[in-house]
Structure formats: C-alpha cells, structure tokens
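Taking it in order: structure first as structure tokens, then the write-up.
The complex is shown incomplete by one protein chain, all other protein chains being positioned as in the whole.
Up next is chain A:
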Amino acid sequence: MNHQFSPAALAAQIQSVGVDIEGVNLSYGSNHVLKDVNLAIKPGEFFAFLGPSGCGKTTLLRLIAGFNTAQRGEVRIGGRDISGLPPHRRDVGMVFQSYALWPHMTVRRNVAFGLEERRVPRAEIERRVDAALELVGLKHLADRRPSQLSGGQQQRVALARTVVVEPKILLLDEPLSNLDAKLRVQMRQELLSLQRKLGLTTIFVTHDQEEANTICDRIAVMEDGRVQQVGTPQDLYDHPANLFVAGFLGTANVLDGTVRDDGAGGRAFVGSGFTPVALPAVEAGTGTGGKLMFRPQNLAIRADGQPPAPGHSRLTGTVRHREFLGASIRYAVDVGGQLVQVDAPHQAGDALLPPDAPIILDLAADKARFLRQ
C-alpha cells in the first residue's frame, strides 16, 4: 500500500460510493417503524434524512450501520448488499449523537482504535492518527482525555476517529444537536468543507430543516416511517409533494376548497373568502376537494379599492393577531374562517394594523400549489 499521510492524501484514498436502499421494512413487534423505504444516494453526495422525532430517520441510519435488522428489503453500498454483515464488518463510519468517545482512552487512543482493530502496523497508525487529528485541527490535544475537551472539540475527535479508518460512507446522527447555537452554525460549515475535501458520501440525520437546507445536496423528508419526498432543499420548499413536506419546511398557508371549471375551459380553485384561483397545470376533475398551499411571501397587502393585479386572486379577511419580527410584521388573517399568515415589510414609522382591522390580500396564483390530500 502506498499511503501518504497528509490530510489531502487521506482524501485521495477515499473512493466515493453510492448507497441504495430498496424496499426496507422494519418493525419492533407491532410497531411498524420503517415502511417500504426506497432511496438512491449518489456517490459523493451530502444527503440528509430530515423529519420530526419518531419518524424513523435514526432507525434507518442505524440500519445502514448494522445496529438493527430489517424484516424485508436490502441496503447496498457501492452495489454490494450488506444486509447480512455484522456492524464491525460494514466499513460504514458513524458519528454518534453523543459522540460516544471512550472516556478511559486519550484522544489519540480513541482515534487509533479503529486502525488497531484493522491490524494496521503501529507506525502507520501513528501517522494516520496524526493526519486525521490535523485534519480537524486538534493535533495539539492528542493526549487529553475526552472529558477535558469542549463539546465542539469532542465533536471533531469523533469525526477524526471515524474518517481515519477511511470508511466507505459517513453517517452523522444529529451531530450538531449537542452544541450551542453559534458553534452549530460554525460546525456545519466545517462539516461541509470536510465532506467536500474528502468526497465522502455522507448521510446526515437531523430534525432541523435549517441544518439540512444549508449543507445538504439532497434531502429525504421522512414522517411516520415513510419517505415523503426526496429532492434538493429548493425543490422541497418550492414544490412540496404534500402538506407535511410543505409544513415541515418553512411556513405554509393552507386554504380549503374545490376544483371548478373557470368557464374558459381551464380549472380554478374555489372557496370562501377569496376569488377563484386559476390552476392551469392541475389535472384534477371538477368537484375534487383539496387544499391550496402558498407561502406568506406569496401574499401582498393591498390598499382598499385597487382591483387585483392580473394573475392574482383576492383574499378578504380580518386581522386576528400579529407578531412584530423587526424586518417584517407577520399578521394572522382570518379568511373565510381559515387563518393565513402574511408578512408585511416594516420601516420605521410604519403604522401597524390593529387586531380586527379588515385587510385585503392578493395572491400570485402561479406561486400557489394545489394539493389533493
């Protein structure tokens, strides 16, 4: 083996592989935790499992690492089925939520552990450990115990310990949840640059949409053991497949209504409190009930008397309450018995609308999405 032991060389050793998850079902007794999960993660991708607690994202991650067993389905890494392999033979690096650094070993011994288990020659272990610690900027703390390190430093040791064995893929289980807010923002950038440097296919589990949006190439949104939608952060935000995804990423306004003919051969969404919204691309038949989803920024507050701009639908309602956010004011508006939220930009000296004030809103129809469920 012709190993160079600089951080850059560590990156060169790593061959990016893809991960394919096919038809995975997992239950604990009668509790069906993963329901027919299918995912294809590309080589070198930074991929997120995003969802609320209990959605099955961590279970899926631990399944890839081999800490639980699916009743049906298979997981392939680089095309090879690993379902029958015990955890220690999978070569899948995992960084635990709690970091799981061994308190009875120094930082150096922690990082060396995986190489020792692989029977790597002693001299090479030392050099590779040094390179890994250098990669995360902790070489000077090699002889400390984990308990003598700060949360962020422990996080970096856990990362070094995992990447030093040059795993095929990297799994990160809510790695930022134990850090304070400022450090979290800094660490996620470090994670991203490390991942890019190593080109290591990475799966990141989180319940925080902001974390997933800022660093991941693609996201699988999970809920109730199912993958709800897979896509880039922008895809998911702009074109959510269902109400759950719409509500989980950002704020979603939802109006109840029915699909009708617009009288000109097209379709329109009709309900109480707003003028019909044109739905040019929808293939639902007339009479289909459904929801109209749009974001607060798709609405504009209009002065009384102006007609709606072309391509806009008009909503009339009453202000129920408001939140002063600084740059903008978020009003909750009662439209035909349903609450929608709208953001009004704020400048010094602007008057706020009082509760119970009547309000007129215009909705850009092409920004709204019709959802069947």
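Side notes on the structure shown:
Just so it is clear, a contact is a pair of C-beta atoms (placed from the backbone, for glycine too) under 8 Å apart; a residue touches a chain by one contact, two chains touch by 3 or more; residues count from 1.
The rule is short, and it goes like this: contacts and distances are computed from a predicted model.
When the listed names "ABC transporter permease subunit", "Fe-S cluster assembly protein SufD", "Sigma-70 family RNA polymerase sigma factor" or "NADH-quinone oxidoreductase subunit D" are checked against UniProt, the chain not shown comes out as "ABC transporter permease subunit".
Shown as candidates are A:72, A:196 or A:372; the residue that touches the absent chain is A:72. Among A:31, A:147, A:234 or A:347, only A:147 touches the chain that is left out of the view. Taking the complete complex into account, A:118 is the one of A:118, A:321 or A:372 that touches the chain left out. Residues of chain A that touch the chain left out of the display are 65-67, 69-72, 83-84, 86-94, 96-98, 100-104, 113-114, 117-118, 145-148, 161-162, 165.
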